[in-house]
Every structure is written in structure tokens, then in C-alpha cells.
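Every protein chain except one is present and positioned as in the full complex.
A and B are the chain letters, set down in written order, and residue numbers restart from 1 in every chain.
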Amino acid sequence: MQKTLDTLKNPRNIILMALAIAINIAVGQLVTILKLPIYLDSIGTVLVGALLGPVAGALTGTLASLIWGLLGNAYAAPYFIVATVIGLMAGVFGRRGVFRNSSPQWVGAIVGGLFFFALALFVTTFLNIGEDGAMPAMNDLLAQNALPFAGAAVVGVVLGALLIKNGGYAGLAGIATGIVAAIISAPISAYLFGGVSGSGTDVLVAAFMASGQNIITSVFAQGVVSDPFDKMASYMMVWAIINVLPARILESFSDQ
Amino acid sequence: MRSGWFDNLHPLTKLTWAVSLAVSTYLIDIPLVTMVILCMALVTPLTTAQPAAIYRTLQRIFVPIALSLFIIQGILFPGNAVGTWQAYGITINVGALQIAGILLARIMTMGSGLLCMILTTPPAILTHALAERGMPRSIEYILLMALQIIPDMQARAGAILEAQQSRGLVIRSLASRIRALLPLVGPLVVGALVDIEERAMALELRAFAAPHPPTRMHTLRDSRMQHVMRTTMLVGVLVVIGMRIWGGVQ
Partner (left out) sequence: MTTAMIHVTDVSFTYRRRSTPAIDAVSFSLQPGSVTAIIGKAGAGKSTLCALMAGFMPQFFRGDVTGTLRIDGRDPCSSSIIEMLPHVTMVTSQASTQISGVCFTVADEVGFALQNLGYTVDEITQRVQRAMTLMEISHLAERSPFQLSGGQQQRVVIAAALALSPPILILDEPTAQLDPPAVAALGETLQQLARNGQTIVVAEHHLDWVGRYAERVLVLNDGKLHADGAPDVILANPVHAEGRAYCVRYSAFVRQHGLWPIDAALAITPDAICETIRVDTPLPLSHPRTETVGTELMHIDNVHFSYPNGVTVLHGIQLRIQRGERIALLGRNGAGKSTLLRHFNGLLRPQTGRVVLAGRDIHKTAPGISARHASIVFQDVRNQLFAATIRDEVSFGPRTLGLAQGEIDQRVERALAMCGLSAHADTHPYDMPVAQRRLVATAATMALESDLVALDEPTAGLDEASITQLVGAMRHCHTNQRTVVLVSHDLNFCAAHTDRVILIKGGVVAIDARWDALDAHQIALLDSEVGLPLGFHVAQQRGVSPRTPLHQLLCDPQALV
């Protein structure tokens, strides 16, 4: 607690947190201009976690949701728990050095391959769950869809090597954060909003529902398809930025 | 601009009202009550200075949500087959539609209450009220600073787009747009971090770190009546929660 108060006494940290919230919103807008299928709207929160540690990261996430609310986005407010956890996890990963250390390129390739493979497996499993809710046998799935799975893995390896490059550790941490985010936001979304957000991702929810799932699993499935990818991109962006920061600036924020 | 009755309430009174509406609509499972609470929430904007603006905002948010909700819940929902209705090859689940209707009422109740609070309360007044109730001053500063820097940061995002394109950044294909991310997000974040030193110096020069509480230029208007209203609402919410946990209201 004392340390939290100390963090909040340093004007540099206060300004960083305020700017980070504004960065979340401005980057969200940039991505919209670029018409990319991701949000990156927690990039500032992740940045604070990476530079100032878990407590400051969590606080930034909470306050960022509050600001979304104050800007008239009343429906963003209940998701503050998700934003808080993202900041917290970024801080924990930050202490382990995922944002400051570069991985060998093959780690990036493996992360990409695994990610795509898991994604393909997840989606097909989901679409093949029987009406009675029985899980399909993993062996059958793999055997029936061997080609698509191999394809997904290869695409993942190539993309991983090209895009993730040396940010493999950050990418991996981002994927983990994304999965946790999906797990937490699914019940909020399903219980409070019936699984809809009034935006493009509703199409995904609808697709999963059409395959015979109930609301909460469909929302969770939608989250698992989009969140890890988004958080991986955010984490890697923060990793890339921290690695180009002048040492002087990096030193002026100390987590410890 | 005429000033509304609701506008002039203490921020915490408005906040308590919004939260009470939201909590009770989600916790009470009696359709009639849900509708009554919805009516209360939808009447609230009438007591503000600018009901039209609030209703417009509500409408802008709700139409897409309502559409998604009825499609997803009404057409695609598998269970709850109370009755179905078929037309043009689409099966509509009547029972599920009822559920969707209740959900929509709840979402609108929560939205209307919060929007009335947000749109009638200047942020500085709200944070002032929270600071008086013990929120640390630094959190108040973070919130206010973030709110005011957002337009500036958005303008910078636009300026970065222009600056980078003017030195060769091409934004066309999907691949080029992905590649453009770092040159666009990088300067935004790095530039902000570089500014922090000068901004921190400015805060130090404004005695930001002074040990005692600051002088407030305005006092918030509160009244005995509002105090009673807040207490009543809080008790009401506690009762609803209690009934939900121990009572039979399902």
C-alpha cells in the first residue's frame, strides 16, 4: 500500500497514467482509420504495466474504463474488471522482463505457429460440438481436418517469424493475457448485455450461436478468437516501443 | 440554457440514483418490476435541462444493440422453446424474444441512468465530490488530465498520419496497413513519454506536491433532503441484494 502511494506521489507517474489513458483512446481511433480488425485500445494500460508495475497498470486500466464511461460510453464501465486485470498482468509480465528482453526469432515463429494451430483447433472443436453438448474426439478432428490444421500452423510459423520477429516473449504474454481477458469478459457480456455489443464482433457471436451453442460459450468463443490476437498485438507494440526508447527516458520510470 | 432539477443535484445523489436503478433492474426478476424501473429510468431525462440531447444519445446507442440482441437471442437462441413462429423460412423463438425484451429493458435502464448522471455533471464536479469522500487527489488529477488531453492526443494521431505519409509511408493494402502501425503508434507513445519530463516540471512549479489539501474554488451544494434520498436509495439497494441472496425473489 505504501508503495502504491509512493507511485502516486511522483508527478511523472501520474502524468504517464493520464497520458496512457489518452493513448488508449487515440490509438483506438488510429486503428479505426487504418481499418484493421483489432482494437489496440489497451496499449497505454499495457505500457504503464510494463514501465511502472502491476499496481499502476491495474489502476490505469480501472481509470481508463471510468474515462470511457465519463465520455458517454456507459456500457464500457462494467468491463473495468477486464481492463484492470490486463494492466495487472502486463505489470506482472513486465517484472519478468518480457517487454525489455528480445526473444530469438524462432520463438516468434513457434508462438505464431502454436497460436494459429490452437485457434484452428478451438474453432473447429467448437463448430463440431454435438447438439447434446458432447465434445468431439480430438483424434477424429485432427484426422478429418489434417490439411487445414497443417496449413494454419505453417501460416502461423511464417507470420510469426515475419511479424513477431524478436518479440516472442511479449507475444506469448499477450496471448495469455488475451485468454484471461476473454474468460473474464464473457460472463459480464452474457449476463449484462445478452452477449451483444452492437458492433461488428456480434457477427462472430451469432455464428457461434448458429452452431448451436448457448450465449455464454458463444461470447467466450468470440472473445477467444479476437482477444488474444489483439492483446498479442498490443504487447508486441509496447515491446517494440520500449526497445526504441532512449535509455534516459526508460530510467526515469522505475518499477522497483 | 434552463437548468434542470436533476442537473443541480449533488453528484453523489445522481450517481447513487444511477447505480440503484442498474442494480435493482438486474437483481429483480419480475417482468412487471423491470418495466416499472425502466419507466423510472426513462423519465429521469425529463427532469434534466436537456432531455432531447440525452434521448438522442440513448437512441444512437440502443438501436444497434436492440437489433443484435433480437437477432442473436430471438432467431439463433436454441433453448427456451415456449413457442415458435415461422415466416420466410426463419424460425423465431417467442420465449427467447421475451428474454431479449427483458434484457433490453435492463440495458436501457442502466444506460439511461448513467447517461443522465454523466451528461449533467461536469467531470471536475464529479471528481471533486469523490475527492471529498476520500478519493486520493492524484487519482482526481489523473482522471481530469486524461479527459483534457484526449482531444490533444487525437489531434496528434492525425498529425502523425500526415507527417509519416509526407515522408513516404504508404497506406493501401492490408499488409501496408499492418506495417504502418509502428510508424504511427510509435511517435504517439514515444512523443508522449518525452513530454513527460516537461509536464512533470510544470506540475512541480504549480506546487502539485504540497502536503496539505488544496483550496477548492467552489463548494458543492448538498442538502439534508439529498442526504436522506441517498441513504434511502442505498438501503433500498441493500434490501434488493439481500432478497436476492436470502429471499425467494427469483
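To be clear about the criterion, contacts are C-beta pairs under 8 Å (C-beta built on N, C-alpha and C of every residue); 3 or more make two chains touch, one makes a residue touch a chain.
Please read all numbers here as calculations on a predicted model, not as lab measurements.
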Among shown chains, those touching the left-out chain: A, B
Given B:P11, B:P45, B:G113 or B:P187, the one touching the chain that is not displayed: B:P187
Selected from B:V170, B:L220 or B:V235 as touching the chain missing from the view: B:V170
Residues from chain B at the interface with the omitted partner, ascending: 122, 124, 140-141, 144-145, 148-149, 151-152, 156, 159-160, 162-172, 182-183, 186-187, 190-191, 194-195, 198-210, 212-217
Footprint left on chain A by the chain that the document does not show: 18, 241, 243-244, 246-249
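Simple rule for what comes next: only the chains that are shown with their structure count from here on.
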Interface residues, chain A side, partner chain B - complex: 5, 8-9, 11-12, 14-19, 21-23, 25-27, 29-31, 33-36, 40, 43-44, 47, 59, 63-64, 66-67, 69-72, 74-75, 77, 163, 191-199, 202, 205-206, 209-210, 212-215, 233, 237, 240-241, 244-245, 249, 252
For the chain B and chain A complex, residues of the former touching the latter: 26, 57, 61, 64-65, 67-69, 71-73, 76-79, 99-100, 103-104, 106-107, 110-111, 114-115, 118-119, 123, 126, 136, 138-139, 141-143, 145-147, 149-150, 152-154, 156-157, 160-161, 171, 177-178, 180-182, 184-186, 188-190, 192-197, 199-200, 203-204, 208-209
